[in-house]
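After this line comes subunit A, so read on.
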Amino acid sequence: MPILEASGVTKYFGGLAAVSNVDLSVERGEVYGLIGPNGAGKTTLFNLIAASLVPKPGIIKFNGINITGKKPYQVCRLGLGMTFQTVKIFANMSVLENVLLGSFFGSPKYVPLSEARKRSEELLEFVGLSEAAPTPAKDLTLSSQKRLEVARAMAGNPELLLLDEVMAGLTQTEVSEAMRLVNRIREQGITIVMIEHVMKAIMNLCDRILVLHHGEKIAEGTPEQVAKNEQVIAVYLGE
Partner candidate 1 sequence: MFGKKFFFGLIFFMIAVLFVSSPCLAKDKIVIGQPFSLSGPLASGAASSSGPFYKLWVKQVNADGGIYVEEYGKKLPVELIRYDDKSDVGTMTKLLEKLILEDEVDFIFPPWSTAMLYAAAPICNKHGYILIGGAGGAVKLKDLDLPYFFQVLNDAETQMPELAEIFADIGVKSAAVVYRGDLHGIEYSEFSIPEFKEKGIEVKMQQSYSPGIKDMSSLMKKAKSKNVDAFVVHDYPGATMLGTSQAMELGINFKALHFNVGPCFTFYPNTFGSEVVEGVIGCGAWNGKSTPGAQDLIDRFNKNMDQKMPDYWGGLFYYSSLQHFRQAIEEAGTLDQEKIRDVMASKTYKTDLGDFWYNEDRIFTNHPGQIGQWQNGVFEVIDTGEKRTAEPIYPKPKWPGKKKK
Partner candidate 2 sequence: MILKSKRLFYLLCLLLFLLIMLLSPLYTSDYFLILVSNILMYIVLTVSWTIFSGPTGYISLAPAAFFGIGIYTSAIMGSQFSLPVILATGAAAAFCCALLVGMVTLRLQGIYFTIFTFGLVELLGEVVQWWEVNVTGTTGRIVPGTEYTTVYYTMLGIAVVLMLTAYIIKHSRYGLALQSIGEYEEAAGHTGVNVTALKIVSFAVSALFMGACGVIMATRWTYIDPSIAFNPLFSFLPVLMAIFGGVAHLFGPVIGAVIFSYLEEFLTTQFPYYYMLIFGVILVIAIVYLPTGLTGLIRKLGGRLRRRHANT
């Protein structure tokens, strides 16, 4: 059974279809890439999966459970963590508190303080922010803020992680670090769906890739297959 399954997912804004009739299926344990030119509807698709938006029509299943129409927090507690295209950390809370919040509320069961604290500290260690634990999150650099978001999203023990452009705006070294981080997350058995513009990362990390254009799926396959796809080349070169 695929961990994430979408069929016929469509979303209109006004008269325009931001996402139209997209099917996708993500297998457990894989890294699944989502690419496409600006305005192709990638973030909208993420928002549909994470239940910020409701598809109309269309059905999204997570672990075989229909999550269409559920609230974001419910989807999160089912085991779906996400990060945001523009960083949305809680700026005036400390770094530790950001992750604590995820530990407290991200999973369906009640987590006692000591356990949440332990989990959060482990995660900060994992993303390399242990030192910064007590500082206000707004004082972090962009790359640290992005790592903090990843830690927060992982705090609820998710099975699936949606990463929206975690490498945008980072330097070369930071991108390499981020790529290592993604691999380490994957080693923990977490399935990853990522939107990314950094082609090097996509090609190296992803098992399969889906290409969106004007809200429609134009190609899907391994990095090699997608790279050879004529329609994809046309879209990217035509820009």
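Quick note on the criterion: a residue touches a chain if its C-beta (ideal position, glycine included) is under 8 Å from a C-beta of that chain, and two chains touch if they have at least 3 such contacts; residues count from 1.
Selection rule, in plain terms: all candidates are chains of the complex that A comes from, given by their letters.
Only a predicted model underlies this, so the values are computations on that prediction, with no experimental measurement involved.
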{"item": "Pick from 1 or 2, the complex member that touches subunit A", "value": "2"}
{"item": "Contact footprint of candidate 2 on subunit A as seen in their complex", "value": "50, 52, 71-73, 76-77, 81-82, 84, 88-93, 97, 100-102, 104-107, 113, 116, 152-153, 155-156"}
